[in-house]
Structures are given as C-alpha cells and as structure tokens.
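Here we show just some of the chains, and they stay where they sit in the whole.
Letters A, B and C name the chains as they come in the text, with residue numbers starting at 1 for each one.
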Amino acid sequence: MSRVEDLRFGVVTFPGSNCEQDAVHALRHLGYQADYIWHQDTDLNGFDAVVLPGGFSYGDYLRCGAVARFSPVMAEVVGYAESGRPVIGICNGFQVLTEAHLLPGALIRNKGLKFLCQNVHLRVEESVCKWVDLPAGTVLDIPISHNEGNYICDEETLAGLQENAQIVLRYCEPDGSRLSGGSAPNGALDDIAGICNQRGNVFGLMPHPERVTDGVSGSKAGSVVFTAIATYAREVAGR
Amino acid sequence: MKQYKIFVTGKQGIFDPAGETARHALDNLGYIGIENLRIDKYIQLDTSDTVTAEMVKEMCEKLLANPVIEDFLIEETVMTVAEEAAEQTKAEADE
Amino acid sequence: MTEETRIPAAIADSIETLDPELAAQVAVQLGLTLDEYQGVIAVQGRVPSLTELYIYSLMWSEHCSYKHSKKQLRNFSSEGEHVLQGPGENAGVISVGDGWAVAFKMESHNHPSAIEPYEGAATGVGGIIRDIFTMGARPIACMDSLRFGTLDKPRQRYLFDGAVAGIGSYGNCLGVPTVGGEVYFEEAYEGNCLINAFAIGLMREEHLTRAVGSGPGNLVVLIGSSTGRDGIGGASVLASQEFDEAAENKRPAVQVGDPFEEKLLIEVCLELLKRGLFVALGDLGAAGLTSSASEMASRGGVGIDIDVRKVPQRETAMQPFEIMVSESQERMLAVVKPKDFAAVEEVCKRWSVACTAIGTITDTGRFVVRDSSLPVGSDIVADMPAEMLATSAPEYDPPMARPAYLDELQQADLSWLTKEEKSIETLNSELLTLLGSANICSREWIWRQYDHQVQANTVLLPGADAAVLRISDTGRGSATNRGIAMSTDCNGRYCYLDPYVGAQIALAESARNLACVGAAPAAITDCLNFGNPEKPEVFYTFHKAIMGLSDACRYYGIPVISGNVSFYNESFGNAIYPTPVVGMVGIVDDISQIVTGAFKQQGDTIILVGQTEDELGGSEYLKVLYGQVTGRPPLLDLELEGDVQRVVREAVRDGLLQSAHDCSEGGIAITLAECCIAGGIGALVDLDDELPAVASLFSETQSRIVVSVSEEQVSELITRLQQAQVPYSVIGEIGGESLSIEGKLEVPIAQIACTFSQSLEKMVKQR
C-alpha cells in the first residue's frame, strides 16, 4: 500500500462527541479515507488507525470520558491498541484514553476554572510517539478548546513518562521556551499537552489539530499530526 | 429501599482547582482562618434492597470514582418502613 | 408554585369548571386581567376548568401572545426574493444559493438569567438552538448580545461571569461554535441584564420543515427529556411582568439545561427529518407542551388530543396543568404517521433518547387534554378550540407619550466639550482610558470561554467586525468556497437618546460590519428589549424604534425574517435603555477574499472612507471621561451609509483592500488603535479634518470605515470612491511601533495593546 488514499481511518462517534465530523473532514482533506465508527460497533477490522474525537461524550457528566469508556467499541479499541495499531485521542478522546487506562494519568478541571478556547504554542519533544515525526524543539501553533485539560498524574508516573520519552507535546512560549511557573494555560503538570504509551502507538493530546488542517481559518498547522502515522500504519498493517 | 451515600474525594496530593479557587475567594471576602478547602463529589444512591454494599463498592471502582485520582467512601443507610413513609410524606409536602 | 396559586387538588383534577368567583380570582393571580378573563369565557363559552385557565393565562401572556407588540411588529416587512420562511415559525429561513438555506433567529432569556445567570443563559442558548433544528437545519453558529450594569458592582460581576460561563457551557457541549456577539455595561441594565442569543443553522432547501400539524389519526410524539416541575410559571410568567422582590418567589422555577440531551436531540431530529419520518416538528419552549401543541394544531387547522399521563415525568404526583405548562428543557414535539412510529422509535433508541406517543391529531379542531388516571367519563381536564386558543389572544394598542427627558437631553449644549485645548499627554491618557473602558476593551476574556472553532468552518475568529462561517456540511459533504457573515449590534444609549435614529444605527452598524468582510446583508432577525409596555413613555420608544428599524430595512431592502420581543425589563420602576438588538446575516461569495481589520504591512496607505463630524452626543467619550449620557446621537444618512458600504464591500470582493474596520464607539482613534493592535504594527496618521482634536479623535460619526491599501491599489480605490461620490481622506501610512496622530496623540502599540487586552479580565476579577 503506497498511496495515502489507501489508508483508512475510523473515527468513533460516542453520544455527545462533537468533533467527529471535523476529524473525518480533516482526514479526507489530507487524502485519507475516513469513516465513522458507532460506539456500539465492535468491528475495527479494516481500519488502519482509530481516532477518538473531541466533544462531550455523555455530556462530560460524572467525569470526562468516564462513561464513554464503557462503550462496546472501547473494549475493541483496547485490543486494537494493545496489538500495536495506531490510536489517537483528541481532547475528549484523550480523556477517554486515560479513563480506559490506555494512557496514564487523568485530566481534571483547568486551573482557572474557565473553559479555554485559544491558540497555544506546543513544543514537540523527543518521544517514542509514532504519530509525530518532527525534530524535537519544533513549535506548533494549534488551538485548544476544553474545560478539563489539566493533566495530572503521580510522581512515579511522571518520572516514567519522562524516562520512557512518552511526553510528546508540551505547552510552551512562542519561542519554544517554558516559563518558570509553567506555560500551560490550563495548569497541566509539567506543561503536558500530549502523551503516548510506551510503544508509541497510542497518542492522546488536548489540542485540536483537526481544526487547522484545511486552512479554513488560515492555518494548516495541524496536518503534521495526521501525516506521519501513514508509514507506521502501513507497517503494522503489513501491507 | 436502601440509600447509599458515596463520598468521592481527590487523592492526597491531587490538585483541586475548584477548592483552591474557592479558598482564595473566601480569603478575599475577608474570612480568616481557612486552612484548607476541598470540593469533592457527594453521590446519593437510592436502590432496591437487593443492592449490596459490595455491589456499590464495585460501581465505585468501575465507574463512579477514578482510582488514579480519587478515593471513595461508602455509607449505607437502610431505611425502616417508617422512615420510608416519612420520606414519602416529606416529598409530597415539598410539592 | 407560589403560595397564592396553590389550588385544592380536588378541583384541579377535573374538567369540572371552577366556581365562577374562584375562577376570576385565579385568573388574576395567573396574570390575566379581568377583561382578558371575560375573553376566555367568551372563547370557551363557559367558565373554564383550572387546567384551561392555566393554559389560557400562559398562551395569552405577553411572552407567548405578543399582545402589546403584535400591531407594531406588522410594520416590518419580511418580503425578499431569498426569503423561504418569514416570521411565524420557530425561525426564519433564507436561501443562500446552490440549494443551501439558513435558518436563524434571536431570542431573549433576560428574566431567567437575572435570577440564575448560569442556567438562565445556558437554557437561553438551548432554546434558540432548538428553534433552529426544528426547521430542519443543523445549528452552525451562535452569537450573544449581552447587557449588564457596571462591573464595579459585585452582583453585576456575578451575573456577567455566570452568563458567559452558561452560554459557553451549553454551546460548547453541543458543538455549536459561538462566534461573536456584543456586550455593554451601563447603569441602566443594573436591575435587568439582557441575555439575547442569536443562532443560525444550515440546511439543504428541501429539508425545510414546519411545525404544522396535520393528518387526523397521526400520532403526537414527545421526544427528549422527561417533564418536571421546572419552569412552571417560569420564562413566560417572568417575562410578562416587572421585576421586583416578588420575583424572588419564582426561584424554584429555575430551569436546568442538559446540553447533552439536546445534542442527542439534534442528531435524532435531523436524521428523522432527512428520512421524512416527521409530518411536523416543533420544540417545547415557553409554556411548554401547551403552546407547542396548540400552535401546531392551530397552524394546521386540526385538533389535538393529549393524555398527560403518557408524558414521561421526572417528579411524582404532577397535576395535569403542571404537565401541560412545565418548561422542562430539551423536549420536542413531533407529528408522526402511525406506520412510521416504529422507525422513529428505532432511531431514538439508538441514540438513547426517550420517545413517547402522548396523543393524536384529530379532525375536531379541539385541543383536548385528558388525564387517563381519572375515571373514564371524567378524564377530560381541558377542552378548548385549538385555533382560537393560539390566535385569539387580545391585541392591545397601548397609549404612547413622548418622554420628557428626550427634549431635555437632545437639546443639551455640548460645545464645552471641545472648547478646551488638550495637550498630547492628556489626549494620550484619554485614549488609554477609553481603550481600557468596559464598553471598548477587548472581549477576549469572553470568547476564550466559547468554543468558536468547532465544526471547522469558522473563517474569521471572534474579534473581527463580523463572524464568517464557511458554507459546508463538514464531514458529511464537501466544503464550499462560500460563506455566511453574521453580526449583532445595538447601542442602547443612542436608542435612549433617540429611539428612531438609534434603531437605524443598530441596523447600519451591523451592515457596515458585514461590508468590512465583503458581505452584503441578506436578512435580519431582531430582539426588542424594552421596559413595561403599559407605560406610555416606554411604548413610545418601542414604537419609534420599530419605525426606525423598519424604515431603514425597507430603504435597504433587507427583510426581517424572525425576531423576539422582551418587555418588562424594568425593576423598581426603572426601565432599561430601549435596546432593539439587530442580528444580521449576509453572504460572502468567496471566503478567500475576506479581509480583517488588522493592519497588514508597513507602508500601506490608510484611508478613511466617510467623513468625521463633531458628534459627541451619546458618545463613549462623554460617558467614560465625563460620566454623562446626553446630547443627540450621531446622525445617520441612509444614502451615504449605503454608498460607503457598497464601495468598501466591492473593494473587499475585488481584492483591493488589505484591511477594513468600521468606526463605532470611541471614534476613529479607537478604530485605528484596534487596527494597530490586531496587526501588531503602528501607524502614522494625520487627521486633517479641521475639527477640534477631541471631536476629530473621539466623535462617533456614522458611515465611516478605515481601510488600508497597498501602494499599487491606492489610485484604483480612490477612483472608485470618487465615482461613488463618497467622501474620503487619505489619512496616513502603516508603520512604526506607535499609533501616532499628528499633533494629537502618540502612544506605543505595546502599551495600548496591553490596556486593551487586559482590562475586561481585571474588571471581572476586581474585589
């Protein structure tokens, strides 16, 4: 499989998801095939990568992602991820991934208790993540839009993330630096904006790359988050 | 009928933005002597008599609390028939 | 329920008509006048039952019946070649080309928000969004128009903070971007904040659906949330009377929104509409089931028979009238053919949305409410002529009187304002004071709390003159190159000083905002916020504002396709400023041609289209620096305004301009500062207008737009301006790190940017 359009992404729709259409649109814009996966479906065969989109699954009630995690599709996503195939969780999707224990830690209420919709600067870190293939230190400009993006975990987990190069994106200043008090607008621990699992195939991030892929508001900065995975997805699929 | 009160509280050391903010706000309102303030979840569960504390514990582990960041505590109240009747009347009176 | 309206249950549960004396008493307690009560008897042909009385009192409340405004509203014209649906439905609809149509409407949720700002504002958004997808359109954007008292008062900060959070919470959860809005802080709104929500949806023309019940034997189906006591005597009662201590008793009427349920409703309803499984669809808004069912029946000339016991209830022992008038949120009423019901149920089940047949369409023309828990034979608790119920509400022609304050204020002599020579230092600091003042500073603190990009069609982020959305069914169809522009405006202070001109300026400014992004107005919606219409002075301002707005709309050929009236915005005898908010929608032919207000490149020429006059009456300058609200608002020359807009609109479309930004509150000094801040670059300006410096800088003369043009395009633009006979002046050049206005002021961009961007947050967070 050599052409981009042969890769097929599946985008999960949970009740309350609201960025699944944006993700499908972005992926198709990049030339991939993309289709919706209903949260009660259990067949992930035929998808080269799975996207858990943003939104408010189950209204974000109780805890963000807590209820969605029990959707029938999630049992399959766990197996899919464990077999090394690519999974990305964006915003609410990231929250679902932590609730499902596919990624460590949790996302709690923003420090300032306010929903935050704004552009942020993200520094790409040296990581094992298969989704991002950019030199460490690259700064990306991508919007966030969330109420609960304040990443948190215990010290041991944090040390593990650092040691295993699982921290993929950090909030930073426009020049890539970090402020001493931290640069995360939401208060995230260690300025963490995105992490992956040890194998690097499961990636969760709070920012919304799918909103800045087709240039509608002038920026295509998010495309890089979806383009690097093609090579890896092909490899795993053995195609 | 049984009633379970469940307290889902942030683990020690887990930052509580809402609590922090409220504490600051109280300081600003001039209250002195607030040392700590946490805002957590209080869940009231009314169940049939068949639901055991063991089951409620399982519900907490699975869904109602997130073990990564939260602890929980369950209190059980079994209502007597009289109490139930009283609740009923109260509910009606409130209407 | 308040103490006074508590009625013995025994009477409540029966069609049995009330004791005539008691009935009259209850009618008055429910807000009907004795004359209106006689009207009820005339329509019913007998003394009503309790349930009937409740139903009439709500249907004939100001909020539902528009009894004080109906006649005035007839001045608006909804004619236009693009109009597919004018007023009278849940939202107006216009065609936007290539088979696409948009539904839009604006609505107030002022009174509930004054009691509980978070839930009040949130449910306001929920309500207007339901009006949009009821028409068959997918909601694609919201805007909010807000008014509060000044932020030095803790209560006002609480209301503002809560309302913004509530609006955000609801729209964000639904995945409908909130792309702009407006907010003013004035003492006049201290007792009555205004929360107006403006929503728009996109659809293919063939999916346009109306709430017209038809087909006797068809099922009446309630879809969505369960019914509780929330909002009984809520929105409609609250919005139909003045606000005073008594309103405190209405507290339990607060409705809590469930945006998650609404999100599911959007998906369910749009899918069912597309599959043609609904004969009709309406949402449950004010007066709940009662108004939605009776209006559906009345529009279709049919009857409806409903069993309240079939309505899923979230509270116990609800009485029939409670079920009929509850304003529980997130509920829709559909008419479904019996053969399609299973399919409807199937879709609802897939989305875990409740769906219950609660009645049938009949050919009797009667609106019958039964309670099947009562013995057969005495189970009918209300039986009313559906059409009369919905249409026979009284219509009033209230007396008007020109308020005395108008002459006094309009004649105020303001020449003292410009007499004094002011130093550059003074003017510098006055500019900063204005830039940091509540009505002018950046609104970023607000829109940061709104997801303004979800759906991935937001072309212009908030902060621009108008919002622009790409026309596209993202994720399901392909994106087009065309766009929809939206803007909402009203300067209440101008309307206070001259309701006729003020209302016209609201329209003109909205259209000017659209012109700046190259869009032409297609149609408007409005939300008319006023005090107590029974006061002749208030009604005079209402009448004048409507005349101003409708005259200007007619002049420009802009149809009014939907709207809302909110009266009784009055507390302790003080009315708000007359506030006729305009929500405008226009079409952008090519979204790649859009410009913003930001200055783009060093060396570009800055041109003022239009001409500044000494017009400081009602200005922000006069208010912020001297604490006065007086004088005449700026004049508006409809012809000149139209010409200015046309030249700029066409120049944007033809790619002549680098930036365009209109002059509004605070005058040209503020406009220039905003262009510099947005572009992160300075400007060297010479305002050679022979006016006193203060007037030159801060006058709020209408029909002005500041544009910047690259060197190659200057002569082409000037030729066009001359051909159109529009006054203009070349006022300077982009460059440097300061905003420098020759002989008047000079301030570093870094400083003005900081003041501009941080002020609002500081005001909200002050102790």
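The rule is short, and it goes like this: a contact is a pair of C-beta atoms (placed from the backbone, for glycine too) under 8 Å apart; a residue touches a chain by one contact, two chains touch by 3 or more.
Note that the structure is a prediction, hence the values are computed from the model and not measured.
The complete set of protein chains in this file's complex follows the formula A x1, B x2, C x1, whereas only one of each kind is placed.
What we mean here is this: only the chains that are shown with their structure count from here on.
If each chain is reduced to the centroid of its CA atoms, chain A and chain B end up 32 Å from each other. The mean-CA centres of chain A and chain C are about 36 angstrom from one another, to the nearest whole unit.
Between the CA-based centres of chain B and chain C the separation comes to 40 Å, rounded to the whole angstrom. Across the assembly, chain B contributes no residue in contact with two or more other chains. Residue numbers of chain A whose C-beta contacts span two or more other chains: none are found. Considering their complex, residues 13-15, 17-18, 21, 62-64, 66, 68-69 of chain B touch chain A. Contact residues of chain A toward chain B in the complex are 62-63, 66-67, 70, 98-99, 104-106, 108-113, 150, 152-154, 187.
By the touch rule above, chain A contacts chain C in their complex via residues 15-16, 18-26, 54-56, 58-61, 114-118, 143, 145, 147, 208, 210-211, 214, 216-217.
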